[in-house]
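Yeah, one chain of the complex is gone here, protein chain that is, but the others are all in their spots.
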Amino acid sequence: MSSFGWSWQLEWQSPCEFHAHLINRVIVDLKTEFQRIMVVEFATYGKALIIDGKIQSSVADEFIYHETLVHPLLLSIENPKNVLILGGGEGATLREVLKNNLVEKATMVDIDKAVIDFAKQYLTEWHQGSFDNKRANIVISDAKKFIDNTTESYDAIVLDLTDPIKGNTSYKLYTKEFYEEIKHHLNKGGAIVTQATSPSFSLDVFSTIMNTLRNTFKLVSASIVYVPSFDGLWGFVYASDYVNPIVLTRDQIDKKIKERIVGELRFYDGETHNTIFNIPKHIRKVIQQETRISTENNPIYVPA
Amino acid sequence: MSSFGWSWQLEWQSPCEFHAHLINRVIVDLKTEFQRIMVVEFATYGKALIIDGKIQSSVADEFIYHETLVHPLLLSIENPKNVLILGGGEGATLREVLKNNLVEKATMVDIDKAVIDFAKQYLTEWHQGSFDNKRANIVISDAKKFIDNTTESYDAIVLDLTDPIKGNTSYKLYTKEFYEEIKHHLNKGGAIVTQATSPSFSLDVFSTIMNTLRNTFKLVSASIVYVPSFDGLWGFVYASDYVNPIVLTRDQIDKKIKERIVGELRFYDGETHNTIFNIPKHIRKVIQQETRISTENNPIYVPA
Amino acid sequence: MSSFGWSWQLEWQSPCEFHAHLINRVIVDLKTEFQRIMVVEFATYGKALIIDGKIQSSVADEFIYHETLVHPLLLSIENPKNVLILGGGEGATLREVLKNNLVEKATMVDIDKAVIDFAKQYLTEWHQGSFDNKRANIVISDAKKFIDNTTESYDAIVLDLTDPIKGNTSYKLYTKEFYEEIKHHLNKGGAIVTQATSPSFSLDVFSTIMNTLRNTFKLVSASIVYVPSFDGLWGFVYASDYVNPIVLTRDQIDKKIKERIVGELRFYDGETHNTIFNIPKHIRKVIQQETRISTENNPIYVPA
Partner (left out) sequence: MSSFGWSWQLEWQSPCEFHAHLINRVIVDLKTEFQRIMVVEFATYGKALIIDGKIQSSVADEFIYHETLVHPLLLSIENPKNVLILGGGEGATLREVLKNNLVEKATMVDIDKAVIDFAKQYLTEWHQGSFDNKRANIVISDAKKFIDNTTESYDAIVLDLTDPIKGNTSYKLYTKEFYEEIKHHLNKGGAIVTQATSPSFSLDVFSTIMNTLRNTFKLVSASIVYVPSFDGLWGFVYASDYVNPIVLTRDQIDKKIKERIVGELRFYDGETHNTIFNIPKHIRKVIQQETRISTENNPIYVPA
């Protein structure tokens, strides 16, 4: 045809908004038992993982998401020896956890073996061999089932889960019941973090996750980052009865990074800590006024 | 991300128009020496071939293009024993040529061996094994070079080439010089056909190709079809010093199809002949008034 | 912002397909009691009317739709003195009807006075003053109510209505009950035509309208045209117990146009007649096999 054309990724944030990204090459596109997974090469963001049609992360900026998920939590814990990761199939969360030299064991639980095999084959830039690290322990299981059955307890639990979506079961992993349950698997001094969806595209979900954790733990704080390939903000909530990353000063962060982190961080440091843990007034107001709690009977969902 | 999104094919007909088609699955996406070729599964049109980002054909409607390219030509020729196809890498043009039981030898010349190997592997629905037909003769060569060097002559020559685009060499295969040259390779009673781009998106190219052939052959006619996956019209020009498909009546077409065609045609028959060879007044006017001739020094191009 | 951007018209033919047209200027955008109407200037198609977000017609190609709706019908009727138009708010259908010098009275019934006032002000290129023609009689009324109440009968009835859409009432004007009713308002020798939606985007609706009329009238035929600004085909069905445009020859059409049409037709003539009344085999097959009849209890709808 006499037209110019290519493949694009079109993502709707709502029926009234979408973002379009040019795809230079589709590296793989396959269906697993649980989902459709693609690896593409975006013109702007390079290699990227797309699950069920939604961009999960790109090589150009995944470090923003994964460093923010992991390091404020682990640096705020006195001795994060034993870490549990629920989800995080691409292996980048595991990679960041293992950068912390106090971590002796990192157990990663993912439901979909195909995703992990897939990551090993196609997402080397993400896991960078972490799956084979001798401190890493990979478990294929439903996160909920794993928690129901494990007797082990942890210094840190990282929830790197797909968004709470009506119809799939991930929404249960954002409820007060589940948070109560994992709380019993935390050691003294321990803390958890969860990705908390986008304050740009689902602010009510972000604030409800925050409020649900406020009603489960004594100390709760949130961070917000901008992720270019999402064209929007992303949120994280940290919760504990003992520690809170928000109280760490710029200098304390920089000192702890020197002491504990093997290798370089590209996004997170003392100054970045200040920009992500201080919340803009209009968003802060929504968080403060949020009263909703996500429960199994009355869960919160992102717009499907 | 909390968004709904997928992969889409976006095709620009001009900087002011584009069409978008949802891609259910990317079957393969690779670069050959000459071009990028993809096979995708469209939600609406099923499996489709995309070359350099442009939809070439889909299983849902390729029969419209390929039957119109081949059958009016071959049915208008008294005895099309020896047929030459320039281009047509998918093998569907070859498939249609071989449906005509008078054809004893069909030589197909394509520049890109990778495309043919690719077609054999991924486009079975197109070629349906034609490459292995004992009447088929596949030659890997530049079409121009082949014509320059062959001493053979043909009863019918089918030009199934990529559009004339500035920068690549295909434009030479739409010039008076080239038409003069292939004319010398036509047997008495012989005729040629060329795809002639889209009267919807590049009407001036269509009318110039027609006029260039009017200035090279005594008998010239055009047909226009609607191709759903192109969201527009497609044109074909037939030229000869001896025969002209336009003069065939509805009944003659249906009779010749019964006699000569092995297997069923899905698009072309006597009534379809009347709809595609009668040109709407506003397009006819443009064709009649066209004075431009495409030459090597002053060639016509589709908008890149 | 440092981006390049503009206003575009995006039209979804299905959740899996959309077309995009660049808008150079929005001339007006307002809500009437019944609908949202815009007049824009498209980069490619010039001035265009958009109702409830759907392109109705553009100055660049509205003549294709309106000439095909009106002239085959009126030229096939021996003496179309008294013509009824249901719908057709822009006034272009009225314009074409009045081009026929045998028409003594053209009654146009449209539900939305605002649309007609709007057309008078913004759509001069469409109506070209037809509303003020002394043979024209404009009635503001619901088409169904008008037919229920009128005692008048007509030589020709032109149904230029919005597509049958679930939720609004237009679908009733495509049912057997309604066709039976208007049949009683036809004079001896009279005939009707209806726009029949798009064989590209709603083929089952087109074929069902055809079949519904086949079950109401003795003589029924269809024409199909390509409308550039719709990026697709559009269909029309003609029905009568007395006459059928399809039987007219090319020469008869050209002769009747000379005798009856005041002013020039840009699309329709004898040759165009042959291209639009001959139906391609794959569409013809669907029409022939269609058994569904649209009734008030079991109506056909276009995808909303």
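When the chains are written out, they are named A, B and C in that same order, and each has its own residue count from 1.
We adopt the following convention: a residue touches a chain if its C-beta (ideal position, glycine included) is under 8 Å from a C-beta of that chain, and two chains touch if they have at least 3 such contacts.
Keep in mind that what you see is a predicted model, and the values were worked out from it rather than measured.
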Neighbouring displayed chains - absent chain, whole complex: A, C
Per the definition of touch given earlier, which of C:Thr93, C:Ser198 or C:Thr275 contacts the omitted chain? C:Ser198
For the chain left off this view, which of A:Ser14, A:Asn101, A:Gln121 or A:Thr249 is in contact with it? A:Ser14
Hidden-chain contact residue, picked from the options A:Lys31, A:Lys218 or A:Arg266: A:Arg266
Determine and list the subunit C residues touching the chain excluded from the picture. 1-13, 18-20, 23, 25-27, 29, 31, 38, 40, 50, 53-56, 163, 197-198, 201-202, 205, 230, 302-304
What does the interface between subunit A and the hidden chain look like in terms of residue numbers? 14-22, 42-44, 63-64, 200, 225-226, 228, 231-233, 265-269, 271-272, 274-276, 278-282, 284
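Methods note: only the chains that are shown with their structure count from here on.
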Length of the shortest touching-chain route, subunit A through to subunit C: 2
Could you label the subunit A-subunit B interface same or different, taking same to mean over half of its residue numbers are used by both chains? same
Based on mean C-alpha positions, I'd like to know which chain lies farthest from subunit B. A
Relative orientation of copies subunit B and subunit C, as a Cα rotation angle in degrees, nearest 5: 180
Please compute the C-alpha centroid of subunit A, do the same for subunit C, then give the distance between them in whole Å. 55
In angstrom, rounded to a whole number, how far apart do the mean CA points of subunit B and subunit C lie? 34
Between subunit A and subunit B, the Cα-mean centres are separated in Å by 51
Multi-chain touching residues of subunit A, meaning two or more other chains, are none
